[in-house]
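Heads up, one of the protein chains got dropped from this complex, but the rest are sitting where they should.
Order of writing sets the labels: A, B and C. Residues in every chain begin at 1.
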Amino acid sequence: MTHKPLVLLVAAAGLLATAPSPSPAQPAGKPPAAPADPKAKTIADVVTANHILAELGVVDGFGHVSIRDPNDPNKFYLARSMAPELVTSADVLEHDLDGNSTAPASTKLYLERFIHAEIYRARPDVNAIVHCHAPSLIPFAATGIPLKPLYHMSSFLGPGVPVFEIHKAANGATDMLVKTPELGKALAKTLGAHPAALMRGHGAVIVGRDVQAAVFRSVYTEMNARLQSQAMALGAKVIYLDADEAKKSEETNSALVGRSWELWLRKVRDK
Amino acid sequence: MTHKPLVLLVAAAGLLATAPSPSPAQPAGKPPAAPADPKAKTIADVVTANHILAELGVVDGFGHVSIRDPNDPNKFYLARSMAPELVTSADVLEHDLDGNSTAPASTKLYLERFIHAEIYRARPDVNAIVHCHAPSLIPFAATGIPLKPLYHMSSFLGPGVPVFEIHKAANGATDMLVKTPELGKALAKTLGAHPAALMRGHGAVIVGRDVQAAVFRSVYTEMNARLQSQAMALGAKVIYLDADEAKKSEETNSALVGRSWELWLRKVRDK
Amino acid sequence: MTHKPLVLLVAAAGLLATAPSPSPAQPAGKPPAAPADPKAKTIADVVTANHILAELGVVDGFGHVSIRDPNDPNKFYLARSMAPELVTSADVLEHDLDGNSTAPASTKLYLERFIHAEIYRARPDVNAIVHCHAPSLIPFAATGIPLKPLYHMSSFLGPGVPVFEIHKAANGATDMLVKTPELGKALAKTLGAHPAALMRGHGAVIVGRDVQAAVFRSVYTEMNARLQSQAMALGAKVIYLDADEAKKSEETNSALVGRSWELWLRKVRDK
Partner (left out) sequence: MTHKPLVLLVAAAGLLATAPSPSPAQPAGKPPAAPADPKAKTIADVVTANHILAELGVVDGFGHVSIRDPNDPNKFYLARSMAPELVTSADVLEHDLDGNSTAPASTKLYLERFIHAEIYRARPDVNAIVHCHAPSLIPFAATGIPLKPLYHMSSFLGPGVPVFEIHKAANGATDMLVKTPELGKALAKTLGAHPAALMRGHGAVIVGRDVQAAVFRSVYTEMNARLQSQAMALGAKVIYLDADEAKKSEETNSALVGRSWELWLRKVRDK
């Protein structure tokens, strides 16, 4: 599949989410024209990403996903505080890197929007961020056992996955949430140049160059954790991808991310 | 069961739109007015809670959930003896703290209604109770390994989860059911001021200040057990939330319980 | 719930399976009159039991369930050789205790119908039999670790679950199938008076006084195996129901089997 139709499909998803009477019988592959407005497309992608992550069990009533504003690197789009599966385009708000939103003051924002703000500030290469409590990641976050890629779909984990210890970052007990700019900066520092970081007693943050990559990585980080714990339980030495293999595989896979996105988009659209 | 009663019940719960053609784009959080009658609302909530717990696998053909009567602390609402997923408003009966119901004598009541009656008697702070056989809890109940919170969603478990040993309470072998006021009192005593108690060879009881909290806690007690056993299997030291973290986290989370309820309500309404 | 409505519902399921234009909008709880013919009711129950076991994952493309003819203890009803989920009333055939069927010679019968025939011959108390390859049972069948009840829903396992070793019964290697009267007799001998027997390298057979009991026991034998392996993995001593508890619990539970059946019937009817 070429890149162009994929973009069109994504745009179509955004339109479906907002059109008053979407036709379920409309043939896939013949989406309506993409919205000219990059803002509308970005908001549609935030909605789709939320629905995909919920459909695949990466998020439940909690967790969130954001996309950097393509027109202004100091802004990003994130839903208001609500369950990912219920997000619609009307719920997606522009935030700045201080965590402020242009929404009315009565709008409840995610307490942890600083995760997004501070990672966007620290990582110019990152244009989409997922925060989740994916079940299989919690045991690794609680034990500190390093996540490592045991198959090529998760080769992006080759550089390693650091664990954020909020107790140390805050120099004391917290409510576990990254709800200040300072904690956001500390998390971004732990993340460094890595693709993901676990958060002890909490969950994980996963980043990507675009929303398709961030969602893909979230799904396969969760999968790798599940399979790694199963492999460890077999009681024999686990052979992980070595650094060269991980690097080469990630280079190849980065061109295939759209294939998964197309599938998952279809799943949430057809629900 | 036709779909109509369910729609009406959801409407009675006062949380979502009841218009014949609800618009998916309607912002969540702007529900129509709740029914004026607190009794009708409570019964609707009992129905919804039963359906949510079944949808999420916390209960199967067995298990039950009750809500204390908002008008009379010595009464509570509980379904007649039946599978949770099939409960409708017509099945929800008022019970008193001796386990009596105003229903005709031919109505079959839950054998274990004394779980609810005696905990309401002992715990004025509790207004909703779930009894379940959630699969992941059974192994902990059978081994006595303490459930402890390994992530913030289950921080309410910080005070610990005692295990009720019915053989000791009854001073001999029973059919494992808490089907007398005396056994109910013994279970309430084991529960003490805790958020939940496991029942050896049987299941668990989970309590909350309201039905949303009791359902939320049931879901995340089940999840914590699953993740704790996975973390223990990794073979390294598991770091649990410390007492301060659990307390602070629970204070924050208690304001977020409605977000999950809204999601789960939508799931059972849309089935 | 009283016993009568349940019977009516079961009958209704049979009618639904055969009526040319079943109305999905027909209110539950108001089933049409049960068929006067016990044979029609038994065949309808065989169909329903097949569908329930498939819905709950106890059987996949393989496995079967039979019911003894209420009019002739030397006959039983069993589908022709096919996937349980696809069985309709037209596929259910009368078999005798030698494994013969009245169907045309071209009809393909289950190779293992002798499991049913010989257990009905040996166990006058048994009126329904399930043979399955439920996944969680295979590891126990392969290791010989005894299945024991760790919670009250599986208290019927109290008398123990023997393991059938076909290599020993046949005095040599077989294709693992119980496809002769001799192997059927050997399996019935291993089963003895127990509620179930595992079959090494193969699966299990579970019996009941009626079809509701046999299905209930199949579901909770599978569940117990899953939970027992999880409890064993926790690394502490597992406390199982003692003999008295199991006996008392089974006496109580046997009156509650209909509650599960009603739920499962609704699930397969509403699909």
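To be clear about the criterion, a residue touches a chain if its C-beta (ideal position, glycine included) is under 8 Å from a C-beta of that chain, and two chains touch if they have at least 3 such contacts.
The shown structure was predicted, so the numbers you read here are calculated from the model rather than taken from an experiment.
**Student:** Omitted chain: which shown chains does it touch?
**Tutor:** It touches the following shown chains in the full complex: A, C.
**Student:** Pick from C:109, C:169 or C:232: which residue touches the chain that isn't shown?
**Tutor:** Considering the complete complex, C:232 is the one touching the chain left out.
**Student:** From the list C:83, C:122, C:238 or C:256, pick the residue that touches the absent chain.
**Tutor:** C:83
**Student:** Just the residue numbers, please: which parts of subunit A touch the chain that's not shown?
**Tutor:** These residues touch the chain not displayed: 1-2, 25, 27-29, 149-153, 155, 223, 226-227, 230-231, 233-242, 244-245, 248-249, 251-252, 256, 259-260, 262-264, 266.
**Student:** I need the residue numbers on subunit C that touch the omitted chain, in ascending order.
**Tutor:** Residue positions of subunit C that touch the missing chain: 17-18, 20, 60-62, 81-83, 85-86, 88-91, 111, 133, 135-136, 138-145, 167, 172-177, 200-203, 229, 232-233.
Methods note: only the chains that are shown with their structure count from here on.
**Student:** Pick same or different for copies subunit B and subunit C, depending on whether their interface residues overlap by over half.
**Tutor:** Different-residue interface.
**Student:** What residues in subunit C touch two or more of the other chains?
**Tutor:** none
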